[in-house]
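Not every chain of the complex is shown here; the ones you see sit where they belong.
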Amino acid sequence: MSHEQFQHCIDECLRCMVACNHCYTSCLEEDNIGMMKECIRLDRECADICAFSAQAMSMNSSYAKQICKICADVCEACGNECKKHGPEHCQQCAEACFRCAEACRKMAA
Amino acid sequence: MSHEQFQHCIDECLRCMVACNHCYTSCLEEDNIGMMKECIRLDRECADICAFSAQAMSMNSSYAKQICKICADVCEACGNECKKHGPEHCQQCAEACFRCAEACRKMAA
């Protein structure tokens, strides 16, 4: 598979990485930070595996599918956590996570 | 500075990361791989620091400017190496590198 074929999934991963890092930084500034700790934890893990997946796909790794499978799981968990919270950054992050999870599921199939 | 303000530079870094990884993989498949070794070496380093810079900017790191400064240097070195070589992947990579170097210089200023 060429890097062009991976492009849609790469794009979703990178968009999700940025959304997760923005949500992470914003959660750390929320007054009720105690309620956001699971969101903070998952935002970081999700950003990191999204970046890792995008690197793997763009270098046409033989392990890209396996990595995207885990990425889909982390994105789903992160999206489910984010959608519980009111702030705009959480809602936008949840949306990016679910889109990325879907793209990664297809890649991993 | 907000993550939106960083968005242009983030986008260039991520585009450059993908171009460098594609060039890296393609260089490893070239017949004259012996002539491409500096290109391979710089492609990897450039992809890695572009990913790192994009993460730093998207989490609004206090060190983003310093990181972008190094990223600009690596992009410039990688672009200068790539533009010496004929293959399309090298030419496209050089272009992405120079665009990213320019965006990172502005960010670091």
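To keep things simple, chains are lettered A and B as they appear, and every chain counts its residues starting from 1.
Heads up, the rule we're going with is that a contact is a pair of C-beta atoms (placed from the backbone, for glycine too) under 8 Å apart; a residue touches a chain by one contact, two chains touch by 3 or more.
What you are looking at is a predicted structure, and each value in this text was computed from that prediction instead of being measured.
Q: Of the full homomeric complex, 2 copies appear; what's the total?
A: 4
Methods note: only the chains that are shown with their structure count from here on.
Q: Can you give the whole-Å distance between the Cα centres of chain A and chain B?
A: Once rounded, the distance between the two centres reads 22 Å.
Q: Would you pull the chain A residues touching chain B in the complex into a rising list?
A: 3, 7, 10, 14, 17-18, 21-22, 24-25, 47, 51, 54-55, 58-60
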